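Data first, discussion second: the structure below is written as structure tokens.
As you look at this complex, bear in mind that one protein chain is not there, while each of the others sits in place.
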Amino acid sequence: MKNQKFNALFSVMALAAIALLLAACGGAATPAPAPAEKEEAAAPAPAEKEEAAAPAEKEEAAPAEEAAMSDRCGDKSKLSSELNIFNWADYMDPDIMARFEEECGVKVTEDIYSSNEEMMAKIQAGNAGYDMIVPSDYAVQILADGGFLAEIDKANIPNISNLNPDNMGMYFDPENKYSLPFQWGTTGLAYNETAFPDGPPDSLAYIFDPEKVCEHSGFVSMLDDERESIGAAMLYLGYDFNDTDPDHQAEARDVLLKQKDCLAGYNSDNFNQTLASEEVVLAHAWSGGAALARDENENIKYLIPKEGGSIWQDNMAIPADAPHKYTAEVFMNYVLDPEMGAVLTNYTYYFTPNTASEPLLDEYYHNLLKEGGMMVDDEIYKRLHWIKRDDKTIIFSDTWTAVKAQ
Amino acid sequence: MTKRQIGFLGILLSPGALWILLFFLIPSLLIVVYSFLDRQTGGGVLWSFSTDAYVKLFTPNPNSPIINDFVIIFLRSFWWALLTTIICLILGYPLAFFIAQQSTAVKSMLIFLVMIPFWTNFLVRTYAWKFILNNNGLLNTLLHGLGLPRIPIINTPTAVLIGLVYGSLPFMVLPLYASIEKFDYTLVEAAQDLGANYFKVFSKIFLPLTMPGVVAGSVLVFIPVVGQYVVPTILGGGKVAMLGNILAQQFGSAMNWPFGSAIAVIFMILLMFGILIYFYFEREEETV
Partner (left out) sequence: MAVQQQVQRGPAARAQSQTHPPRKAGSRLLTWGNRLLWANMIFSFVFLYLPIVVLVAFSFNDSRLAARWSGFTLKWYGLMFTSEAVLTAFWNSLVVAVVSTVISTILGTMTAIGMERFRFPFRKTYDGILYLPVIVPDIVMGVSLLAFFALALDVINSSFNLTGDSTLRAGLGTVIIAHVAFNISFVAIVVRTSLRDFNKALEEAAMDLGANEWTTFRRVTLPLIMPGILGGALLAFTLSLDDFVITFFTTGPGATTLPIEVFGRIRRAIGPDINAISTVMLVMSIGLVVLSQILQRRSSN
């Protein structure tokens, strides 16, 4: 009889063991994801030619014929067998990694993080083992200042010429010594057209004026992000987006507290879903999330309010202690290829810095973003602000704590 | 103790103790050290002594004598954790008792059935609750279908409490079960023979003898709840913070590691104090 109790204990392990077996079988039966799905994106040949012409400036020891055959793989003899990248979730089409493996024989392993700070903590601790990371603007600056990034050898990345000069030479890396643009986006307001019959909510008053917010009480959400939400309050008050003046911060706090009672809540994780399922009708939102919501519900539109919004850019960089630096550079070059650039952006729904890839983008993507109001023109661009961090901006955290304490 | 016993004790304790010392105690001391250092703008610490973190933690708000935002959040976290613990006890104690009454085979099956939902990712389960409690979620659809008014429950403290109890219930049931299971029912019979009524049997015999389970369960529920940050964000709409949210913020977006460490140190001291008080009274009882 006592043995039955042992059985119970062993069944935990047996259970796990069988689960493991099943998982293993599943794994073994898995073929590499077929690239067929996105094949049409590869169709237009002219761009390929353009790109083939680009590597003229390439100084490589590889024999010319091999270079022509596999110029997307760099010098194959110098490639490592594996490459470890550390990236945001759902931010790299698995197709790109599978095709790189097929073409160049490098096994790409992707691990994911959900905030810059998490990623920075691991990179700063050292010996993390990653070859490529995707830090946002301010994170590039912090990592570069701390000496945690390797200088990129641009000779290995001829596809740099595909990049839009507007996305290069930003404040966080003026000479692009350490980083190359990956994707970028904006922060504004996403709304459900049917809830605003009198016209779009084109002002921050729709989220901060208590009267206007409470018209949709319980159906408005703000980003759960101290810099974005307080920054928006600053713009509403007519101050600078990065204002650290204690009096202005106190005003911003009061604006946020007054708005709070009529909010559904703060949500920066899945506002795309709450918008699409009409749990909220107005959301302080990132452009990519708004596009995802529109993908599911075509009543969702997006705009940058007249007071302004913010802009951000994620970038590819190589940690200073990366084990496979050359391979990482070749992979960056691969990602910056016009064809791959299009595959990437069709997948993420953000904006691409890769000018050469623009003609290859899906029509669906274009229409989604154009009709959804996500596209950025020169007039809108002027209203966008970068989030900057320095020693004083810690006050944003304290203001945010005060908002969340009540 | 004989030499043999000492040797035996050494074999029993040293592997666990070494593991905890090496992979827990030493790293944890680092956090105490961090709390007395200067913050680095990009996260991490500067190796210069500073009490800034503690000064900040104990500086009251401008228009209040003692209270500051952190005290409010501490108090709220403790209050919610207390409520969660009580509700879990009310649900968990009879459940553990019921399970312990069954035959050996049924018992272990039921205990497994209590745990199995928790092998599904916590975040996934919490989102499932969101779909149930949403304005147009399952519960409200059901109420609407029955001709009853919808109740706004998502993004309220009630929703948070439901999520907290849900996430903690098995951690109450397991230790309770372990201590009720070995309860000697002949004691109840003996007491009844001596004329004790049910209330007396429960309060004088059953409860005291299963107290170790009650305490262990309460500890395993209370402490993780204080540090929760997922449930308030998803079910509470992120409107009010608990201690866990503030810790995540300080080590995350605020990039103020010394301050986060200081909050953690104070939190640990408070809890340690509570546990030591319990030990003190418990040992007194044991010697009686």
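Going in written order, the chains are labelled A and B, and every chain counts its residues from 1.
Everything below uses one rule, namely that a residue touches a chain if its C-beta (ideal position, glycine included) is under 8 Å from a C-beta of that chain, and two chains touch if they have at least 3 such contacts.
For clarity, every value in this text was computed on a predicted model and none was experimentally measured.
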Given B:36, B:80, B:171 or B:259, the one touching the chain that is not displayed: B:171
Hidden partner interface residues of subunit A, rising order: 1-2, 4-9, 11-20, 22-24, 26-27, 29-31, 33, 80, 84, 86, 88-90, 94, 109-114, 118, 121-122, 125-130, 268-270, 272-274, 276-277, 279, 289, 292, 296, 323
Touch residues of subunit B, complete complex, unshown partner: 1, 5, 8-9, 11-13, 15-17, 19-20, 23-28, 30-31, 91-92, 94-95, 97-99, 101, 103-105, 107-109, 111-125, 127-129, 131-132, 134, 138, 166, 169-171, 174-175, 177-179, 181-186, 188-189, 192, 198, 209, 212-213, 216, 219-220, 223, 227, 243-244, 247-248, 251, 257, 260-261, 264, 267-268, 271-272, 275-276, 279, 283
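Note that in this section only the chains that are shown with their structure count from here on.
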Geometric centre distance via CA averages, subunit B-subunit A, whole Å: 35
Of subunit B, residues touching subunit A in the complex: 39, 41-44, 69-70, 72-73, 104-105, 108, 112, 134-136, 152, 155, 233-234, 236-241, 245-246, 249-256
Residue ranges of subunit A in contact with subunit B within the complex: 1, 4-5, 8, 11, 115, 117-118, 120-121, 124, 142-143, 145-146, 218, 221, 224-227, 260, 263-267, 269, 277-279, 389-391, 394, 396-398, 400-402, 404-406
